[in-house]
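The structure that follows is given in the form of structure tokens.
Removed from the display is one protein chain of the complex; every other protein chain stays in position.
Read from first to last, the chains carry the letters A, B and C; within each, the first residue is number 1.
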Amino acid sequence: MTKVTEKILTKVISKRKSASHKGDYGRVLLIGGSENYGGAIIMATEGALKSGAGLVAVACHSINLNALHARDPEAMYIDWRSSDLAELVPKVDVIICGPGMGTNEFGKKILMMLCQKITSKQTLILDASALDLIATNHELIPQAAGLVILTPHQMEWQRVSQLRIPYQTDSANLSTLANLFPNKNGILVLKSNHTHIYNSNGNIYENTTGNPGMAVGGMGDTLAGVIGGFVAQFGSNIDSVLAAVYLHSLAGDIIAKRNYVVQPTKISALLPKLMKEFEEE
Amino acid sequence: MTKVTEKILTKVISKRKSASHKGDYGRVLLIGGSENYGGAIIMATEGALKSGAGLVAVACHSINLNALHARDPEAMYIDWRSSDLAELVPKVDVIICGPGMGTNEFGKKILMMLCQKITSKQTLILDASALDLIATNHELIPQAAGLVILTPHQMEWQRVSQLRIPYQTDSANLSTLANLFPNKNGILVLKSNHTHIYNSNGNIYENTTGNPGMAVGGMGDTLAGVIGGFVAQFGSNIDSVLAAVYLHSLAGDIIAKRNYVVQPTKISALLPKLMKEFEEE
Amino acid sequence: MTKVTEKILTKVISKRKSASHKGDYGRVLLIGGSENYGGAIIMATEGALKSGAGLVAVACHSINLNALHARDPEAMYIDWRSSDLAELVPKVDVIICGPGMGTNEFGKKILMMLCQKITSKQTLILDASALDLIATNHELIPQAAGLVILTPHQMEWQRVSQLRIPYQTDSANLSTLANLFPNKNGILVLKSNHTHIYNSNGNIYENTTGNPGMAVGGMGDTLAGVIGGFVAQFGSNIDSVLAAVYLHSLAGDIIAKRNYVVQPTKISALLPKLMKEFEEE
Partner (left out) sequence: MTKVTEKILTKVISKRKSASHKGDYGRVLLIGGSENYGGAIIMATEGALKSGAGLVAVACHSINLNALHARDPEAMYIDWRSSDLAELVPKVDVIICGPGMGTNEFGKKILMMLCQKITSKQTLILDASALDLIATNHELIPQAAGLVILTPHQMEWQRVSQLRIPYQTDSANLSTLANLFPNKNGILVLKSNHTHIYNSNGNIYENTTGNPGMAVGGMGDTLAGVIGGFVAQFGSNIDSVLAAVYLHSLAGDIIAKRNYVVQPTKISALLPKLMKEFEEE
């Protein structure tokens, strides 16, 4: 097991090249935000935007449009019931599916659409509701993606893996990951107070940042967005994931020095400044 | 009578344990926010969120959804006309009922639903419209709750207790509280420029913070939210209530040093920093 | 003519008494905000809220509800097409009518309703659209109000008074005011780069603050709100009006020291701090 340290940030956060444009920093599509859980997709969106994704589109229930744009005019919007969604999927680099999506039939149809549309050039992050849906039926995992990143907390992982929390050992987790992803295109980010990250090569990483002030709703949604933003900019690989996980909790640690609780949206707001400090020269 | 001092903060605001998750910090459900008074439930929500409740859900009129999420994406939403509301009630730890709810037949039905659903494992805070409703009919008090906290200002308490303001003496208030709560599961937070707090054991406390710059609409809604957040995290007992009342007005005092009036939302915004200063080691 | 100086602030901004509550600081009702001009009533609302009015209600087109509460949850809302509006009028202390109201038949009906409902215990501020409406028909002025404050800029005053701008001399303005308000219950705030204020006693005042960075849309809406907030708290008299006019432009001057343009919402945001500095001891 490898401990993730600050070094991952300078390794991953590359200095932007002068002759570059927004397309070079990736197109991220977020899918989620039902009538009840619009806040979740907004928080994930802010994670992607403020970590620097080039273009961010949000497919959600139409009821959430004004809250989204009141906070984040930088995000494009698409009604998740529109047929435009299936058309947009092939045009993006990273898809984050799940925050506030809900686990009903409609969410299932979205995963089935992704199973049909997604290609090996794309990275897929499955979070929250999407995890609960694949827990009921592993066939709903879009295996054709170049990389699938699962971001469950321990209870969600229990539902996906059928491993009860005390049995979520590194070896059990690794072998479950291997079973879930026969093409070796999976990464598991198992969130806890010591988040472990596993990839299909059998590597295990432990995050070393984070604090209990972060134990509030929306923290995971934000992390999914940050991972998406990092993969979009810095490549679809384990290092981008490790750096995103580390940075998200490092921001939380900085905020927690002066705050009893850490609001997820404050983490996102801190990212541009924090990333600058670790920019590789 | 006991004066509430700063000591209550260090006593109550416990340091969070490393191996904890958002469920450990309580699930709070707020019910209120009619078509006209959406702002009240938003301000109560911010009190609960920023004092650190683990999970916060808001049941309100659907018209308020976008304003809620534009300010507070951390809150989950539920249409208060949905049958999901009655299903959600048993799953939460704390219920705040009343801010901006309105006193019409619909509000009455919500209290009747709570009378049916609430259990002794749950804490209920009745504020604003909910107080006016129980004033018309004491049968609307959900007596089965483990603890019921009433948060009237003096005029609301007059309507509930039938005690005109000059007659709201400590002994009259205590005996009214005893009559209202034969099971001794009641706390009365009687808001004034010297807020008094009474519990069913006959104890009386006087808050020592607060200032007239706080005499603006929304201050009470915010306090209801902070009490909810404290009970959710620090236990359903008189100390949590005392600490919430003290902290809310302490925040107001700090803001009033440099501001002629104190906006309720600024009190909530100050809580994470202020709670950190009093965190018990 | 009297020059308005800083002294008016310490004279008017009284220290709040400890044993006071929000009702002591006045109930303000704002009427305006059509489908097209929702921003105007929001800016007026912020002027009233942040200058310290005890309770603020906004009657506007329902389409503006979420923007209002996303910015200002402290304000109560009422659909201006609801019959509740006419019922609310007698319960408030100050009415601000006009910002973004529009000059169509509906606006006219609102003024006619005010003509019927308003009493001598109430102060009425007519701004923007309301001025254009009374310009077409002076019978639309609700003469029964205890005090009517008109807040036109020079072009609006031309339409009300039939005085073209070069003819808007102090004497012409005073005599027009006398004609408009035979009961001597009128105040005219004639906005320009040197705003003049006239009352029915024949007094003339000139404001000495203000700068051209304030020449942007929304500045007048904000001023109407601040005047409303001051009258609600400090009494319905010329001094409250003078202090509000002076303070609004003083805030603009402070902002303009470091900003090329002055956003109206930044003026409102500065008021709590600025009022504290001039609080009478």
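By our rule, a contact is a pair of C-beta atoms (placed from the backbone, for glycine too) under 8 Å apart; a residue touches a chain by one contact, two chains touch by 3 or more.
No experiment lies behind these values; they were computed from the predicted model shown.
Visitor: Touch as defined at the start, partner being the missing chain; which of C:His21, C:Lys50 or C:Arg71 qualifies?
Guide: C:Arg71
Visitor: Touching the left-out chain: which of A:Leu29, A:Ala44 or A:Ala70?
Guide: Looking across A:Leu29, A:Ala44 or A:Ala70, the contact with the absent chain belongs to A:Ala70.
Visitor: Using the document's contact rule, name the residues of chain A that touch the chain not shown here.
Guide: Its contact residues with the unshown chain are 13, 16-22, 24-25, 49-56, 65-70, 72-79, 271-273, 275-276, 279.
Visitor: Spell out the interface residues on chain C facing the chain that's missing from view.
Guide: 35-40, 42-43, 46, 63-67, 70-71, 153-154, 192-193, 211-213, 215-219, 258-265
FYI, only the chains that are shown with their structure count from here on.
Visitor: Overlay chain B and chain C by their C-alpha atoms and let me know the rotation angle in degrees, rounded to the nearest 5.
Guide: The superposition gives an angle of 90 degrees.
Visitor: In whole angstrom, how far does the Cα centroid of chain A sit from the Cα centroid of chain C?
Guide: Centres of chain A and chain C (C-alpha means) sit 49 Å apart.
Visitor: Would you pick out the residues of chain B that each touch at least 2 other chains?
Guide: Residues 65-67, 70.
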